[in-house]
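Let me begin by presenting the structure, written as structure tokens, before commenting on it.
Of the protein chains in this complex, one is absent; all others appear in place.
Then we have subunit A:
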């Protein structure tokens, strides 16, 4: 969350300076600001990865069996989730506070569905950040530029799609489809597959295997 805040700070600084320099506020600068924010967020995600990798190595050295208690995958999930949470909070907290107060939604001609679409968009964004975290860390770990590029690309795409608001069919729909696809991809990256899901659902199989192992171990002692 701290890293995300840093990236937001840098992006705001950039936007602020550009607005001051150009002397006017228009959509082009906003587009530029948003793109810069996305790129800076990904940069901070990378910084987060580097820091967590170092922490992982440190923990591995210190632990008894040479393995750190938290795997890098768990760290990826937590990092993505925290990015998502802080991003979602920043997006929705003010809107929530305003929604309690007196007012009419869309009285000046804007869409009356502002609150509900904001809620859905925020949810999608939180999930997306989590998935991006997993994919990003995995791509960095295996040094695959493709994964990195896809994460940055899909982030830019998501942010760009929100520029189509209030044309919600064009923005909400694709964003949700993107969320679903990214989710499936992240699931696959984390090691999941259809087989794993089925095995998890039928729990009996697992315990049987363990029992067998135990009895296999028992045999020598009996002899």
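Operating definition for what follows: a contact is a pair of C-beta atoms (placed from the backbone, for glycine too) under 8 Å apart; a residue touches a chain by one contact, two chains touch by 3 or more; residues count from 1.
One rule holds for everything that comes next: contacts and distances are computed from a predicted model.
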Using the UniProt record as the reference, specify the protein name of the hidden chain from among "Pyruvate dehydrogenase E1 component subunit alpha", "Ribitol-5-phosphate transferase", "RPC7L polymerase" or "Presenilin". "Presenilin"
In the whole complex, not just what's shown, which of A:13, A:28, A:47 or A:197 touches the removed chain? A:13
So which bits of subunit A touch the chain we can't see? 1-2, 5, 8-9, 11-13, 15-16, 25, 30, 33-34, 37-38, 41, 59, 62-64, 86-87, 89-91, 93-95, 97, 114, 117-118, 121-122, 125, 158-159, 162-163, 165-166
